[in-house]
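Here the complex is missing one protein chain, while the rest keep their positions.
Chain lettering (A and B) follows the sequence in which the chains are written, and residue indices restart at 1 in each chain.
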Amino acid sequence: MKFNKTYHLSNIAELIESEYFGDHSVKITGINEIHNVEKGDITFVDHHKYYNKALKSKASVIIINAKVDCPDGKALIFSDDPFATYNKLVQIFRRFSPSKSEISETVLIGNNTVIQPSAFIGRKVRIGENCIIHSSVSIYDHCVIGDNVIIHANSVIGADAYYFQKKDGEYRKMHSCGRVIIEDNVEIGALCSIDKGVSADTVIGRGTKLDNHVQIGHDTLIGKNCLLGSQVAIAGVSTIEDDVLIWAKVAINKDVTIGKAATILATSNVDKSLEGGKTYFGSPAIEARKKWKQIVKLNQFIKGL
Amino acid sequence: MKFNKTYHLSNIAELIESEYFGDHSVKITGINEIHNVEKGDITFVDHHKYYNKALKSKASVIIINAKVDCPDGKALIFSDDPFATYNKLVQIFRRFSPSKSEISETVLIGNNTVIQPSAFIGRKVRIGENCIIHSSVSIYDHCVIGDNVIIHANSVIGADAYYFQKKDGEYRKMHSCGRVIIEDNVEIGALCSIDKGVSADTVIGRGTKLDNHVQIGHDTLIGKNCLLGSQVAIAGVSTIEDDVLIWAKVAINKDVTIGKAATILATSNVDKSLEGGKTYFGSPAIEARKKWKQIVKLNQFIKGL
Partner (left out) sequence: MKFNKTYHLSNIAELIESEYFGDHSVKITGINEIHNVEKGDITFVDHHKYYNKALKSKASVIIINAKVDCPDGKALIFSDDPFATYNKLVQIFRRFSPSKSEISETVLIGNNTVIQPSAFIGRKVRIGENCIIHSSVSIYDHCVIGDNVIIHANSVIGADAYYFQKKDGEYRKMHSCGRVIIEDNVEIGALCSIDKGVSADTVIGRGTKLDNHVQIGHDTLIGKNCLLGSQVAIAGVSTIEDDVLIWAKVAINKDVTIGKAATILATSNVDKSLEGGKTYFGSPAIEARKKWKQIVKLNQFIKGL
């Protein structure tokens, strides 16, 4: 997330009551976990395996649990528990706060947009023109919806990322400060869930259409003019490029990329990235014509057993 | 959909500002896409592959993008873009219009029916006697619910068909004017979606019981006394006959028929029609006893590899 203004290191350190080292003049403009950091960001690292990645990232400030040398032009904040310190910052800058009415006062809604009864629109949500938000849709705080968007009944936009860290046998919640961005001309079916990014944005590209019961994990990027069938589940931090067709009940793993204009046939399971322009099938999904040949061969073989 | 009154060809042509040919005296009583047309209907065709089917159908008026000869007793409306012209008609006769309250004024509700708080009942919905509509259920306009029906919380009845036409790289929405009909003694689990027909009705037959998270596509007909397990997905325009058992997580393709008293075991995927009275399993689903034999044989073979 980006702040509304620029902070000095001393402001931030004071908020979280922490020591800091390095370049005191760094300008702090946002918070991001390591996958999405930009210059100006605070990030965190709590495992020596990732120290180098964090120290060499674009982040301006790194919350860290070791007294390492500070790279030039950056600052370090020391914490015994960087995860907790990062979460504390998230909760200071984007604390959940209750809404008093179904449509929060700080919402911006465009002309000709219809909000049906029982829909909930959280704080600081922006919705464009000519949209229909059907009954009992839930839109969490800070989400952004374009023009000509239809969201069918009971879908949930912007629920928290499913992201926990195990410590002493229990799971601690990573507090999300990202958003969901839904571009123009998107249609979302009934009972879909699109989780917000942990610190960045989950995006549904212009003109993409989702059937019912679709799940989109945190920080996933869906391209333009894609079709996603019923009960498709896409885990977090994946990229679906433009013009991809994903039929019903497909599962797609986290951290994969599906290339432009790929087609994934119904009930397939995708566990790794797939090149664009081809048709895939199976568990794990491979090129459909190969899979079909394999199935035919195997069935003939089984008959002979 | 059927109109409330009969229209003359000149009335309709005027509404959509179009030329017409053929029998000017045809009586127009409804709108239907080609799969469901009856005498009195207007339908459309925009691809030469389907011209013959449309011209020989029961439709009284065909919106078409070619100057073909008009069959006797019918009329033609010429349009460069029949899909758009048809959609325009749908939107004239069944335009979405916002609801001002959770229970629209034009709703008819029978004796002893309970509507729990936060449920939404759209315009012109009819609900019978002794029903329970639980909290945050969404029922779209024009749906019809019988007697003794229970709909559990957050289910969505009558969302739009998932039906788009690709044109110039983008998807155009086919506007739905059909309904959902839920017959007497049906129980619908929590978080189910039953889409309305594109122009006809999606039907859930008397006494059928759905578990949670079930998806029923547009224009699908479910028979009487069926059981559908959790997370079952049935695509559009399929027929499930009476007394069919479909266990959890089964996927059923569009345009298939499942015969009377068939049983489909959990997690199966059905890609073609299945005869009644038998038990099926697998992906693709075949007779379960055959599938089990195959699995045993194959497992023995793999052990020997």
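The definition used in the following text is that a contact is a pair of C-beta atoms (placed from the backbone, for glycine too) under 8 Å apart; a residue touches a chain by one contact, two chains touch by 3 or more.
It should be emphasised that the depicted structure is a prediction, and the values quoted were computed from it without experimental measurement.
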Original post:
Per the definition of touch given earlier, which of B:N36, B:S104, B:S118 or B:T220 contacts the omitted chain?
Top reply: B:S118
**OP:** Touching the absent chain in the whole complex: find that residue among B:V61, B:M174 or B:A190.
**Re:** B:A190
Original post:
Among A:A159, A:A261 or A:A288, which residue is in touch with the absent chain?
Top reply: A:A159
Original post:
Contacts of subunit B with the missing chain: which residues?
Top reply: 114, 116-118, 132, 134-136, 150, 152-154, 185, 187, 189-191, 207, 209, 211-213, 225, 227, 229-231, 243, 248-249, 266-267, 302, 305
Original post:
Can you name the residues of subunit A that touch the chain not displayed here?
Top reply: 96, 98-102, 118-120, 122, 136, 138, 140, 154-156, 159-160, 162, 164, 169-171, 173, 191, 193, 195, 213, 215, 217, 231, 233, 235, 251, 253, 269, 283, 294, 297-298, 301
